[in-house]
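In what follows, a single structure is set out as structure tokens and then discussed.
Heads up, one of the protein chains got dropped from this complex, but the rest are sitting where they should.
Order of writing sets the labels: A and B. Residues in every chain begin at 1.
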Amino acid sequence: MKETGYIAKSAWKAFVEGLVARYRVYAPCRDGETVAFRRIQGKEEPCLDRPAAGAPKAALLPQSETLFGFVLKKDPVDPRKTEVELKAEIEEPPTVILCGRPCDARGFTIIDPVFLDADPYYRKRREGTTIITLACPTAYEGCFCTSVGGGPADKAASDVLVTELDQGYYVEPLTDKGREALKDAPLEEGAPHREEAEERQRKAFTRVKKAFPGGKDLKVSPERFESDRFWQEASAKCLSCGACTYLCPTCYCFNITDEQGVDTGERIRSWDACMFSHFTLEASGHNPRAQKWQRLKQRVGHKFVYYPEKYGEAACSGCGRCIRLCPVSVEISGIVAALAAPEEPHTKEAGADREEERATR
Amino acid sequence: MQPDNPYLPDLATVIEVIEETPNIRSYRLALNDPERMRQFSFEPGQVGQLSVFGVGESTFVINSPPTRMEYLQFSVMKAGEVTAAIHELAVGDQVGLRAPLGNFFPYERMKGKKVLFVGGGIGLAPLRTLILFMLDHRTDYKDITIIYGARTYGDLCYKDDLKEWGERADVNLILTVDAGSPGAPIREGFVPTVLAEVAPPPEETIAITCGPPIMIKYVLQNLTKLGFGDEAIITTLEGRMKCGIGLCGRCNIGGAYICKDGPVFSLAQLNALRFET
Partner (left out) sequence: MNAKKMKEALREALPSVDVVIAYGPGFDPLHAEPCFIKDAGRVDDLILNPLCEHNLAGYLTSQKGRTAVVVKGCDSRTVVQLLQEGLVEREKVHLIGVPCRGVVSAKKVMAAIGHEKVLSAVFEADSLVVTTGSGEKRLPLMEVCPDKCRSCQYPTPLIYDVLVDEPLAADKPPESVYEDVEVLEAASLEERKAYWEKETGRCIRCYACRNACPLCVCQDSCIAETRDPHWMSQKSTVSEKMMFHLIHALHLAGRCTECGECERACPMGIPLAKLKRKINKDLKDLFGYVPGTSPEDRPPLSTFRVDEERIEEHKLP
């Protein structure tokens, strides 16, 4: 196969249909005014004019899945005795995530180090998934991918990068998996379109503004981070729902619950959010994070302090969904910018508040 | 738990149920697969996720020591949905077990030293594992002191063990209750207060404590006042746990997961869990 390729707009539909014939294809699909990732049905085409409302992480970490089923069999002779049989099946159909954005793909680089070794369900699906990413032509509301080491044409975790041009799509295969997915694609020569594609990628890059001194250089001020008052102010308008968490390409917290019919049942894994008030509620009634400011601190702290300490990068791909889709516009990039601000009188004031709070407790 | 799928429990049978107190019962389990039971190994302090199928899972310390492997014991206080279902279990019932999980007591660095146990209520459960383990290797450790209390006499757990330990010459057992009954031969006082009264010297001693959060708070304070260093104070934390393997995020504190980096922490480690540059 040639190094790069080009799919004319007239051939795009056939390309998508070709993928649908071979894979389970997750793509941004339009329903009214909303664009959401889901399986392509029939002859649908993905909607490319904006980033989807949610991230494609559900393809690898479904919102709910059965970890295992169980069957309870009562002994026919002694009804006090019940035998239990467990059955675990991990679904792993070959999947393509088609036309997510670079921030969506980047989300998997955050989840991989945590889940790949430990979780056979995620691992099997991840191994069978090919990621074909669409580069962003511009910045969207709330985007700050360049502040966390990403970019509108970032290649992290993608198997193919596609850049939309006027008459077609410039296609860059990045891995063997990507080349495999493209093997029947209606590809023309990519080289004549390369300059135009790179120009568009450059232009898009200039439109994304830096929200805070970024990437691995981000230093969070300890005084501010530990200031209860800082978080109380930042969280005052927060509704404590799970929208930010569930739309996020990098959030992965989950719950495990059992459901039972009469003599069969299942253990289910489902998405959960640290922003919910009962996330850390214990059976005794004690709740270490009963206040929403504590939960917001945990969310931002996990993404920008605790995870980077372990894995060397922020658990955030800068997609901006949590900002533009939050009902009250909680702005994580603004919070991090405030946390990263150099020492100033305000910081001393924040530290003083903490002392005062401790003294009056 | 199953080696290739950490979410799939081993099946186990309840072989004995012991009433410790009005709301605490101990369950002795054996894995159904005799080969897996034979191969099962763990360290004192590690925990397991006990399943009642159809209801859910809950975390408990493996309460019997690895030196006594006829069964695996778990002590359960009735508090919520899963523990209430566990309290309905009878001998012969089937449960699921995912174990061992988490880290364990650093007993290696306690060898040759004196050991002070400070426990309250069901907090004695993880301590019991280590105490029995140490008694089974008695010569590895110097003086063993146990300060243990509960709200009332009826709330003291493992009364058979307490009797045995009280009769041993090589264990110093101090029992106390918050509220005694007149004429009863037992000391009265809150555990942290009794600790301060007994005032064990910190030299060459490692202190291990577990109990209700409020008790731990004052015990840690009093141990520090007595001169115990942060590395010499060990505790085991509780928290809402789900996956038990450091993924689901529920037990996340700072950069650590209680289920994976804990539940055993030294005071020095606990202090470091607060954000630091």
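By our rule, a contact is a pair of C-beta atoms (placed from the backbone, for glycine too) under 8 Å apart; a residue touches a chain by one contact, two chains touch by 3 or more.
Everything numeric in this text was worked out from a predicted model, so none of it was measured.
Although one chain is not drawn, the whole complex shows that of A:170, A:276 or A:304 it is A:276 that touches it. Among A:4, A:255, A:294 or A:317, only A:255 touches the chain that is left out of the view. The chain omitted from view is touched by exactly one of A:88, A:241 or A:341, namely A:241. Against the chain not displayed here, chain A makes contact via residues 31-34, 36, 49-51, 53-54, 62-64, 138-143, 207, 233, 236-237, 239-243, 245-247, 255, 257, 259, 268, 270-271, 273, 276-278, 321, 323-325, 327-329, 331, 333-334.
Just so we're on the same page, only the chains that are shown with their structure count from here on.
Note: centroid distance chain A to chain B, computed from Cα atoms, is 38 Å. Of all residues in chain B, only 4-9, 11, 51, 53-58, 79-83, 90, 92-94, 96, 213, 238-240, 242-243, 245-250, 252, 254-255, 274-277 touch chain A in the complex they form.
Interface residues of chain A facing chain B in the complex, by the touch rule stated above, are 67-68, 70, 72, 80-84, 86, 88, 114-115, 118-121, 219-220, 222, 225-226, 252-260, 265, 267, 269, 272, 274, 279-284, 286, 288, 298, 301-302, 305-307, 309-310.
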